[in-house]
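Here you go, one structure.
Excerpt of the complex: some chains, original placement.
Letters A and B name the chains as they come in the text, with residue numbers starting at 1 for each one.
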Amino acid sequence: MLPSELISWDNAVFRCYLGWSMILLFKMFALSILAGLMRFITSTFANPEDLMSPKLKVKFDDPNVERVRRAHRNDLENILPFFIIGLLYTLTNPSAFLAITLFRVVGIARIVHTLVYAVVVVPQPARALSWFAAYGATIYMAVQVVVTAAF
Amino acid sequence: MLPSELISWDNAVFRCYLGWSMILLFKMFALSILAGLMRFITSTFANPEDLMSPKLKVKFDDPNVERVRRAHRNDLENILPFFIIGLLYTLTNPSAFLAITLFRVVGIARIVHTLVYAVVVVPQPARALSWFAAYGATIYMAVQVVVTAAF
């Protein structure tokens, strides 16, 4: 089967990849809004032109804003690679059951990661476990891509 | 029409996606150079091995350097997702007029965002509006991808 034939609406793996990728995009983009809200609530603005009142000064160390920014950066480190690895993994024609399970693991794990990091702080190891689940699933997909490309 | 047939030089939407993606890549990469220039101009180096003179010390809080770095990070949060969402949206076979308009909105809005943030500081809401324009257009594309994948 040609890889390009797998980029098809009839391919359940491709559709599942699209669905979870877009859910993770919405989740990641929601953190931009949450960071903005936190800046307004705590009056923490990083640029002079953003200050809403002449009494305010730029501020960089509000723990609530920084927490959301760390969660967002963690998304950049993990979700953005998944966008491309998930697509390339789809091209290797994986078993539908395995591929859909892996996409679900990444999707759910990254949503849980954001919830326990930036929305309601949950004691460790909640964040560590959710981070590892998505990390491991992404590495497994990347290994499959390398193996398919090499042999 | 098969999605893979849309990845074609005859498809104006695909070519428009390529053009604007590469313009945004050049724009984003230009911020790396601008950040480097700002570091030299203000003698703000983050690593001991970068110090040009034994009199200098590592410094992390120059407002000009940090401003360019914030603009660059905002690009990572918004342009990198567009690279993949724009490609997947192209695969949904959208109307050429709508798709080309959306790519132009993202491309122009992100260029304006960088100009008013990191080159010539313009009072708000210039940066907020340019940020929202690209954000909204990207979300619209992602919704179309989900809808096409789901039905």
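The working rule: a contact is a pair of C-beta atoms (placed from the backbone, for glycine too) under 8 Å apart; a residue touches a chain by one contact, two chains touch by 3 or more.
Keep in mind the model is a prediction, meaning the values are calculated, not measured.
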Number of copies constituting the complete assembly, 2 shown: 3
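Following the convention adopted for this analysis, only the chains that are shown with their structure count from here on.
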Rounded Å distance between chain A and chain B, as computed from the means of their C-alpha atoms: 18
Residues on chain B engaged by chain A in the complex (per definition of touch): 2-4, 7, 66-67, 70, 76-78, 80-81, 84-85, 88, 91, 117, 121-124, 127, 135, 138-139, 142-143, 145-146, 148-150
Contact footprint of chain B on chain A as seen in their complex: 4-5, 7-9, 14-15, 18-19, 21-23, 25-26, 28-29, 32, 46-47, 49-50, 72, 76, 80, 83-84, 87
